[in-house]
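Questions regarding the structure given below will be posed in turn.
A single protein chain has been omitted; all remaining protein chains appear in their positions.
Here is chain A:
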């Protein structure tokens, strides 16, 4: 049984360039359904996310935030336009290559159901590396685990952890591979405000101290205020861009969308 790495052509090497964005799209379009139920989720979205920065994507429900993130992360394919992750054009990659991309170059923190219930916290954290058959950088692991305050919880199963702890485990997992970019889809949506604040502070610290690029989808202005930059979306388009946002500026920008 071959359950090891899939034999496929190697990932395209990122083209060398100065200050390549962590992720970028060019005229990205995505349509769901057909006929009456046709929904244009993304309408020619062109956006670049700087490397080493923590960016939040905001917008009303149904504006296409999740769709954009799924396309950027290689979880979903676009209809037209192009997507680059860490300088690699991933628009035309097949499933096997996208899978490797996700395993090696991208990290995820989802809103819920982030962890495999049958694995311990530690096994969950090292899962992407184990999937690729790689070796865990134990020093890095220890550093992340310590800085996320998970050292005491490594042998626990997900159901023995609180919601906040579970999300922190997910963050640790996302950081461990030093990915080009970490994606978060409402990573604090299921948490109470204190746990949420903890996780958000962690994400900001990873970006500031470790230079980790992070793209986070949220509809919470408080959450967005932790980011270096907020990108606003409405009805499948980019409609705004805030640098160094705070809660108030985000709120007023959102109010401008009529949301």
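The rule is simple: a contact is a pair of C-beta atoms (placed from the backbone, for glycine too) under 8 Å apart; a residue touches a chain by one contact, two chains touch by 3 or more; residues count from 1.
Definition applied: contacts and distances are computed from a predicted model.
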{"item": "Candidate names \"ABC transporter permease\", \"Sigma-70 family RNA polymerase sigma factor\", \"Cytochrome ubiquinol oxidase subunit I\" or \"Xanthine dehydrogenase family protein subunit M\"; UniProt protein name, chain not shown", "value": "\"ABC transporter permease\""}
{"item": "Option touching the unshown chain, where A:25, A:55 or A:114 are the choices", "value": "A:114"}
{"item": "Contact partner of the left-out chain, one of A:132, A:149, A:189 or A:240", "value": "A:132"}
{"item": "Listed residues A:26, A:50 or A:76, member touching the removed chain", "value": "A:76"}
{"item": "Sites on chain A contacted by the missing partner chain, in the whole complex", "value": "1-6, 70, 73, 75-76, 95-96, 99-100, 102-104, 108, 110, 113-119, 127-128, 130-133, 159, 173"}
